[in-house]
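One protein chain is absent from this view; the other protein chains keep their places.
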Amino acid sequence: MKKQPATVSAAPQAATAITASDFQFIPREEKAADTVVRPSVSYWADVFRRIRQDKVAMISLGIIVIISLMAIFAPFFCPYDYATNNLSAINQPPSAEHWFGTDQLGRDLWARVWVGARVSLLIGLGGAIAPQIVGIFLGGISGYFGGWVDMFIMRVIDVGLCIPELVYVTLMMLLMGSGPMAIIATIAMVGWMGSARFIRGRILQFKNREFVLAAKAQGASPMRQIFRYILPNILGQQVVTITAAIPGAIFMEAYLSFIGLGIKSPMTSWGQLSQIGSSVFRTSPYQLWIPGALISVTILAFYLFGNSLRDALDPHLRD
Amino acid sequence: MGKYIFRRLVISIITIWLIATCSFFLLHMLPGNPFATDQILSQDMIDQLMDYYGLNEPLWKQYLTFMGNLLHGDFGTSYKYAGQSVNGIIAQKFPISAQLGLQAYLLSLPLGILFGIIAARKRGKAIDYGLVAFAVLGVSVPVFIVAALLQYVFAIKLQWFPVAQWKSFSYTILPTLTLAIGSIAGRTRTMRTLMLEVISEDYVKTAKAKGLSSAQIVWSHQIRNAIIPMIPNLGLEIVSILMGSFVVEQIFAIPGIGAYFVNSVTGLDYTMTLGLTVFFGVFVVGANFIIDLIYGLVDPRIRVVK
Partner (left out) sequence: MSEHLLEVRDLAVSFDTYAGEVQAVRGISFYLDKGETLSIVGESGCGKSVSIQTIMKLLPSPPSRIKSGSILYRGEELVTKTDKEMESYRGKEFSMVFQDSMTSLNPTMRVGRQLCEGIIKHQKVSREKAKEIAIDMLRQVGLPNPEKTYMRYPHSLSGGMQQRVMIAIAIACNPQILFADEPTTALDVTMQAQILDLMNGLKKRLGTAIILITHDLGVVAQMADRISVMYAGKIVESGTADEIFYNPRHPYTWGLLGSMPSVEQSSRAAKSELLSIPGTPPDLFAPPKGCAFAARCNYCMGACLKEDAPEFKADDGHMVRCWLMDERAPKVTPPVGKYAAVTGSAPAQIPAKEEG
């Protein structure tokens, strides 16, 4: 018989601390009192703790807050109106008089940039939320009720997703004209399908779980089951999805306005400012750099914050 | 496999029909007519023009004519560019846009995949951080800013390449690069994530347990399986490059089809908008169909599951 090499036959010296009195059985109840219980922290408190510890997230959030505050308040404290022409002061570079300079019609760019920020951020937020609302509604119905309703909505989405984005954009622009609402509607038109599919999947996953069935047994209406019992469980992911969709919506506005299908002068947005800026880029480059930098920084901040938020909500996804 | 192809084909045809029909009726529901914006035209002339283009016919008849022509590949005549057919404009301008798009696509596809693989393999090292930073910046900066930056640095300051226009190959370099950067960045990020996912797959462990070298594992087990989930998105990429090309064409003064499309939408040039929309639709749907076929060929599971 071979000897197990690591087996020690006698108790080692460490056992000196153990005395005879230690060889008494401990009843289960007493033992339970001894065990250290970790402080229980609610899920959302834990998420906030993690977010606060994340430097990138806090800096991004800071940038977002500053830009939002500027968008809200800066135009009120600016002596110039964003739409008033001043042909005696055109294409002036940034100065003490005009902090961001003036455009080719002599309009103050400081005022225009922050009014434009309102439009761009509004579209960013609206464009991120609108498709979710439609998607949650239709996806919820589809997933909860199933049957032919589900069949119909899913087939519509199958085909709808095959239609290129550009076609939706064209048609919605033609139908609704240009303006923030038209752009949000366009984004919603393109985006609802993906989110409806996702929500449907989650509803199917949750609708037969015990806590939903219990609510159903107590007579909760389908809408109540969806909104009160199922949606809170996917709220975290929806927050992440919405945050992640904001940069896309801001991009869309900038893109459309830039090629001339979006916001039109005298109303303004970052995309529209960039378009005008790029037309005078050779002589007055600041007219492109300023709105361009703001778009880039804002998108970057939202993007990084979105990533951190996703990690905080689900640490398993962290790289 | 045959059933899979057939199913994809049917969906593609339905999609194209839907695009054409929806676009047609939407455009004809819009208030105003394409000639009303031109001040010089008298009411008489407008009526004549409306007659000439068949716009006074009942809608269903116009639709049948439109669909009939469409089946023959005829998109009709532009209202604005007198005497020019939509087909003529596409034939003349699309090749330029297509060259731009194709060059950008062919540049971004291998580069993005390569960068993603490198970043994932060197995870946590300096090169990974560099590539991730590039990827994040690349998807955050709008294409017109990238264009302006490249133009400013390489054309105006360094004078390596022409500033604008489209005459020889050297003119195409900056626009191609501009258009490709966003795609490269996006693809680097996707490929990196997919590679990291694949690295922890069980079959990679099996391959390692067989004693294969890490080069062999990366090449025959990881890359192939990481690329497969990316294939369906290649179609979306075509759309985004197409849309991006409109911006790039505008900035670099490239005589592509983008300007015609934008002008037709703002100028209510119905046939032009309709023609171009359907054309782009067919183009993208066709490209997606081909990509679906490739997907089916590359991933053996798809043929059975779908």
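Order of writing sets the labels: A and B. Residues in every chain begin at 1.
One rule holds in what follows: a contact is a pair of C-beta atoms (placed from the backbone, for glycine too) under 8 Å apart; a residue touches a chain by one contact, two chains touch by 3 or more.
Not measured: the values here are computed from a predicted model.
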I'm checking contacts with the chain that's been left out. Which of B:Asp47, B:Asp74, B:Asp128 or B:Glu201 qualifies? B:Glu201
Among B:Arg7, B:Lys61, B:Lys125 or B:Lys210, the residue in touch with the chain that has been omitted: B:Lys210
Interface with the undisplayed chain - residues on chain B: 199-203, 205-214, 216, 220-221, 224-225, 228, 298-301, 304
Chain A residues that touch the omitted chain in the full complex: 1-9, 11-12, 14-15, 17-18, 20-26, 28, 31, 34-35, 315, 318
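Heads up, the rule we're going with is that only the chains that are shown with their structure count from here on.
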Based only on mean CA positions, could you tell me how far chain A sits from chain B in angstrom? 25
Chain A-facing residues of chain B, complex: 11-12, 14-15, 18-19, 22-23, 26-27, 30, 123, 136-137, 139-145, 147-148, 151-152, 156, 196, 239, 242-243, 246-247, 250-251, 258, 261-262, 265-266, 273, 277, 280-281, 284-285, 288
The answer for chain A against chain B in the complex is residues 158-159, 162-167, 170-171, 173-175, 247, 251, 254-255, 258-261, 274-275, 278, 281-282, 285, 288-289, 292-293, 295-296, 299-300, 303-304, 319
